[in-house]
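Of the protein chains in this complex, one is absent; all others appear in place.
And then subunit A:
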Amino acid sequence: MTDIKNLETYDPFEDVQEETETKTKTSVFKPIHLRVKTRRGRKKITTIENLSSEFDLKMLLKEMRKKFCCSGSIVNDERLGEVIQLTGDQREPVAEFLVEEEITTKRGIKIHGN
């Protein structure tokens, strides 16, 4: 039956389904948020949210710690998922770092705070 072309089953939505799956992933635009919190007097903490799970967060943390000469950790938040914490006010160096490593563009980063 497949030899006769008129009787071939043709699903016109085959290609479209694959596209929609990929589109739903990319259409949801999740920017990376950089926030600062004061701890005690002059000391501060920066938090990095919404990093996609494709990346190995531990390796990222390690590089950031070496580059910025600070300590940091990964924290599991109920609402927001995994969040990277760094000591000090590291918003701008982190933003440059993310852009250099081609993790996001400038648009995908949102800086909060002063």
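The definition used in the following text is that a contact is a pair of C-beta atoms (placed from the backbone, for glycine too) under 8 Å apart; a residue touches a chain by one contact, two chains touch by 3 or more; residues count from 1.
FYI, contacts and distances are computed from a predicted model.
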>> Just to verify: the chain that's not displayed, which of "Eukaryotic translation initiation factor 2 subunit 2", "Glutaredoxin-C11", "F-box/LRR-repeat protein 3" or "Non-specific lipid-transfer protein-like 1" does UniProt list as its protein name?
In response: "Eukaryotic translation initiation factor 2 subunit 2"
>> Using the document's contact rule, name the residues of subunit A that touch the chain not shown here.
In response: 33, 35-38, 45, 47, 49, 75, 77-80, 83, 85, 112-114
